[in-house]
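Some notes on the structure that comes next.
Selected chains only, in their assembly positions.
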Amino acid sequence: MKKVKQNDWEDRTAINRPTTNSHGPEEEERRHWDYHYDEVGVAPGTLVIDDDASPTELTLIDYSENSAMRQKLRSPEEAAEHLDTQSISWIDLQGLGNEDVLNRLGDVFHLHPLVLEDVVNVPQRPKIEYYNDQVVIITRMVMMAPTAKDEDPHFTSEQLSFVLGQNYLLTVQEELNQDCLDPVRNRIRDNIGRIRREGADYLAYALLDAVIDAYFPVLEEYGEYIESLEDEVIFDPTRQTVQKIYRIRRELMFLRRSIWPQRNALNQLIRDGSSELISAEARVYLQDCYDHVVQVLDIVETYRELTANLMDVYLSSVSNRMNEVMKTLTVISSIFIPLTFIVGVYGMNFDTTVSPWNMPELNAYWGYPLCWAAMIAIALGLSYYFRQKGWFEDTAADRLKR
Amino acid sequence: MKKVKQNDWEDRTAINRPTTNSHGPEEEERRHWDYHYDEVGVAPGTLVIDDDASPTELTLIDYSENSAMRQKLRSPEEAAEHLDTQSISWIDLQGLGNEDVLNRLGDVFHLHPLVLEDVVNVPQRPKIEYYNDQVVIITRMVMMAPTAKDEDPHFTSEQLSFVLGQNYLLTVQEELNQDCLDPVRNRIRDNIGRIRREGADYLAYALLDAVIDAYFPVLEEYGEYIESLEDEVIFDPTRQTVQKIYRIRRELMFLRRSIWPQRNALNQLIRDGSSELISAEARVYLQDCYDHVVQVLDIVETYRELTANLMDVYLSSVSNRMNEVMKTLTVISSIFIPLTFIVGVYGMNFDTTVSPWNMPELNAYWGYPLCWAAMIAIALGLSYYFRQKGWFEDTAADRLKR
Amino acid sequence: MKKVKQNDWEDRTAINRPTTNSHGPEEEERRHWDYHYDEVGVAPGTLVIDDDASPTELTLIDYSENSAMRQKLRSPEEAAEHLDTQSISWIDLQGLGNEDVLNRLGDVFHLHPLVLEDVVNVPQRPKIEYYNDQVVIITRMVMMAPTAKDEDPHFTSEQLSFVLGQNYLLTVQEELNQDCLDPVRNRIRDNIGRIRREGADYLAYALLDAVIDAYFPVLEEYGEYIESLEDEVIFDPTRQTVQKIYRIRRELMFLRRSIWPQRNALNQLIRDGSSELISAEARVYLQDCYDHVVQVLDIVETYRELTANLMDVYLSSVSNRMNEVMKTLTVISSIFIPLTFIVGVYGMNFDTTVSPWNMPELNAYWGYPLCWAAMIAIALGLSYYFRQKGWFEDTAADRLKR
Amino acid sequence: MKKVKQNDWEDRTAINRPTTNSHGPEEEERRHWDYHYDEVGVAPGTLVIDDDASPTELTLIDYSENSAMRQKLRSPEEAAEHLDTQSISWIDLQGLGNEDVLNRLGDVFHLHPLVLEDVVNVPQRPKIEYYNDQVVIITRMVMMAPTAKDEDPHFTSEQLSFVLGQNYLLTVQEELNQDCLDPVRNRIRDNIGRIRREGADYLAYALLDAVIDAYFPVLEEYGEYIESLEDEVIFDPTRQTVQKIYRIRRELMFLRRSIWPQRNALNQLIRDGSSELISAEARVYLQDCYDHVVQVLDIVETYRELTANLMDVYLSSVSNRMNEVMKTLTVISSIFIPLTFIVGVYGMNFDTTVSPWNMPELNAYWGYPLCWAAMIAIALGLSYYFRQKGWFEDTAADRLKR
């Protein structure tokens, strides 16, 4: 067992960080949307390697209370010798691009074909499964996608699978890019907390907890976005607002879909699990992790309800705007249409010379001023009537408030 | 036991493929809609043969680890001799048009009258039932119907029933046309994977899994359609859009109705099933199959929620359009109605010679230009007022975005 | 035991058929609506005889594997001697008008006062109850009411109660008019199927199954009505459409209310029932009956969801119509209002002789044609603008599609 | 044990009847709304006496199979001697205004402080609780409030608490005014049914049943009101209609809130109750009572759904009305605006003498008639267009139907 140098740890980070996610946002979105599925009738256990899949990289972290080493592995077989030792071995595979490596990994860890399939053919629904001497946990990591200015926030996600055995933990990640597990790696390296004193089950808990805790910053970003939407809906609703509400509801739906099965899986792990791979002490910690999942769900549900209510408010805002438009039209039309009729009357060409009944007003001395007086009276009367109905104030009040 | 030639397999495909579904789309739709029901009071076990039912065809595939044969059967009785052998016998009946064959099949396989009824009187609700030495599974296969250009996607479905016994599996399909089970047949023929080494329960699993996996491409097509609807709703909603949303919601409802009971049936098969016909190993595989059903349901529910939200967006789009129309009317009317009043005023025929108060403006030197100046001022003032209210920009912005 | 002649069976039908339901449709509707309730504080077991109740008629069908007889009974006491024989006795009481007969029936069958109350004070919620040596099942038969042309379909319902004992079955129907049990009577008479070889529990199953199967034609009629409503909503929505949707939703609600408790009752009968009155074999058949109830519920729920969606479509149709109306108004107003302003301008009476600035256009050689040219240009410009906005095409397209 | 005279019974009714509920309708409404709550941190068991509370009155009814007496008690201690006798003692306390009496009652009956609190600090949520030798049932009686003409129906409610012990039953009512228990008192007095032959548990059942049965007339009144609302919504919706729908939904919500916990309490009483205070026979009767509660809930839920649907119909009615208004405006405007333009054209003052192009129509021999002809043609053309669109018929049809 060779000791790694401290800076080797840093190297690793340096190598991995630049690798960015090769999927565009649309494709990424589709991947929230649909689970992986086999071609119809394909034999179970068949691995499907995506052309875009990241190259595969294997890293071993082996630690006990007194020592810790980190080592890149060239082949899965190198991991074999570490599995049966008393020290805890964490084998982290990143990138699903190399079918050969994945198959050999399956052999080294004695993975059931269905497990290998679940781990490789991503995305799968989060779940937990017990095998003879292994516990398999499928989870989903989320992080905010980098967004251009004015773009709605959206999150990306990546499957993280755990295979927990006696004294070892295999984790499989979809991508080479940055994950949210570095703090745990640092705790092992720097011997922070009790992680070096505990078994593989505690390591699995620590990683699961990191995965769950990564949901909170994502939720916080959505929370702020919803708050900004609230203001927009109430004070300045535009046609784009409804699209924003729709998109945030869709995002929350996807978020809920990735966290909900994790709740069930964790619950199963805590309650039913009679597996001896997970100690009673680890169960206490998993309970804490479960509480966090429930909190995440709680917030997601709250956000979903808030956005549903926002939609109602938006619709009423649109109705109110239309009301304002109609009032303007009605006030102006209703005042001027009768007046236009009156001036039309005195534009008629009845021959005043034929009969004294034919428009004698036209020749009256005060005809024109009286006509104006009548029209002003009508205009004032209608204005008063509309003001009584409250149509003026509302409009004014609304404008002031914007 | 006669050995079939390899090309016999191909022949079969050649014969069956051309047979198309004889039901029109409307009738097909009705069949999603309503389950089969007996005439009131008819004795249980009575078979109802639809006039349109496909002719009945029987195929036997008999295999063990070392050999596999495929054979068309002229009568159900020919199957009898295979049932008690150690090799696995898969008897596949297609087409429910021949009551006599169906009854004789019931005798050969010792089917309970209610089982025969469920298998023949289609459609039934998917379910699972245990009989003494048989497990009966009713499922529903789906595939996309071929659609004309511009037609909304819709799916067709067909009942597939399983009767699993000791070393044999009877499957009954409604139609002669292409099913989604060929990949499984090929795996048997070409000895791919472990199917030839396993029992009839594994065969049932493989077929069930093929049936479930066939839901995914259907869902993918709906997913793409919903994405295109999203764009349509937001950028170009027409009166047809709401019909499309309505239809897709109806389709998803039917899809949900065929997959939901399969979830329950599979769950029952895995959890409660103390039947010795299904080995522990097969249960592991069925668990995988169950996971797929849950994923299908997950996607269907997501789509249902998305389309419900789309309806909201559509309604707000319609309201916004009306708002735009009203704004246009209001702006044009509100500007020109007062102006029309003014020109009406100077169209009056008050006799200017009678009194100096009677429309002296008409004889003023700058009368006409001043009148225009006043009207232009009013028009500009109102335009400014409406612009302040944001009625111009919105309209312009909306147009640019289309 | 006197043998009845075959034609006696026919007579019976002849006598009963003409008896029509004496309740009008409105009263019938109220009876869907509200359950029977006792006057406050009335002692349990008090029978309430409705004034409109049909006269009471008692019929006995007594059969064993080798013989079957049918006999009208003059009094409940005549049934007593048949109850303890080995042959199966089906006593069918129709019409709840005779309190004395009902009370004596209670004595003959040793009915618990609460059972007699449930059976007589209709309608009750469907349920199942176990007494020492009896199983009591309350169900509800439905059938379509005859409707005038253009009337919405609606169904009538009638309570059918079963008291299942050792070798006998008592059924109590509300009305004398035609029920849906004749096919079962014919199967007994003609010895079709296994009914003559089975016990009273099988008879109860056969009748229950007939009751459930009678829901399907009702549902089919509603299904067709909903399909016709779909076309109406999309292509020709009127103010009546919304009433039709409301009424069909109400009907489906009542239908659901009568079938839902039957599901629970049947489930209880199959699962919990340790009563020895129901054999294991009968339970298999009841399971089939339960499947049918679930199918009925499935269809009812589907219809309810479809009609809820239809309401959404209707509301959007109304909005679209209003949009079309507004567009027409806006296009015509917006084009002609500016033109009317222009012709108003040249209708003004400014004195052209006073100043060269006063409407020199009026005296221009090309004044009138140029004025027309300007107006036509404005009209074309606005038309082009509105066409760009898509207001013309929509309207045209909508009209074409009607 | 002094025998009461028969007319003493009548007296009692005479004394109590005039006492009316001293709470106004608004206060009453608030009491549906909010449960009683303690001041924060107050010690459990503290009694809170409302200033408006009715004076307290105690009545004893003591009966056995052979005798029955009724007696007003001056103090709770007078009841003590009856509690341990074999005869059934029903102590009925009405009015919660006297803290001293209530405390002494608690002592006499050995009530747990929390029980006394629940009984006195009204309203509490209906529930059931087991104590060592007592079963405590909290229920809620409803009755219709007397309403002025044109007022919406609303109900009042009052808490009725039961403390069931060995051979005695204590009931506590909030108010002195008329309750719905007189029929039970009469059944005891007149020895109707089996009540005198049964124990205190049967008495509790009889009273509970009376309380539940009193919900039905209330529901019937709401049912009739909803039916009248249906007609109003469809044929004559006004602005008041929506308030009525809102109020009835609120009433139904309160009704549901008082009946729902009673369902749970009764269910608990029947299923879990291993208390020996309730005999198996009484449980059969309580099951009947439970069925009635379920029926009440069924009806309440149906009404809630009906009123929710009514709201939809109302909204569509409002939209339809607006549509009608808009159609009228559009038809009249669209026909006359172009005509007004035409007459405006010939009102222009172009000088016909300057050029032959300047309005030669004015001097044409058939100018005026041709102008009319053109206008009539336009009007007819537009009318035909609008009729084609179906705008006339609808309006006409709607009017006819009103």
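Order of writing sets the labels: A, B, C and D. Residues in every chain begin at 1.
In the analysis below, a residue touches a chain if its C-beta (ideal position, glycine included) is under 8 Å from a C-beta of that chain, and two chains touch if they have at least 3 such contacts.
Predicted, not measured: the structure shown is a model, and the values here were computed from it.
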Homo-oligomer size of the whole complex, from 4 visible chains: 5
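Throughout what follows, only the chains that are shown with their structure count from here on.
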Sorted by label, the chains bordering both chain B and chain D are C
Angle of the C-alpha superposing rotation, chain A to chain D, to the nearest 5 degrees: 145
Do chain B and chain C, two copies of one chain sequence, contact each other through the same residue numbers, with over half in common, or through different ones? different
Where the centres are mean C-alpha positions, what is the separation of chain C from chain D, in Å? 27
Quick check on chain B: which residues sit in contact with 2+ other chains? 315, 319, 322, 326, 329, 333, 337, 340, 344, 347-349, 359
Between the chains shown, work out who touches whom and classify the graph as line, ring, star, complete or other. line
Hey, which chains are touching each other here? A-B, B-C, C-D
Per the contact definition, I'd like the list of chain C residues that touch chain B in the complex. 180-184, 186-187, 192-195, 206, 209-210, 213-214, 216-217, 219-220, 223, 230, 234, 284-285, 287-288, 291-292, 294-295, 298-299, 302, 305-306, 309-310, 312-313, 315-317, 319-320, 322-323, 326-327, 329-330, 333-334, 337-338, 340-341, 344-345, 347-351, 354-355, 357-359, 388-389, 391, 394, 397-398, 401
Hey, which residues of chain C end up touching chain D in the complex? 30, 33-35, 37-45, 112, 114, 117-118, 124-125, 127, 129, 238-239, 242-243, 246, 249-250, 253-254, 257, 311, 314-315, 318-319, 321-322, 324-326, 328-329, 332-333, 336-337, 339-340, 343-344, 346-349, 359, 361-369, 371, 399
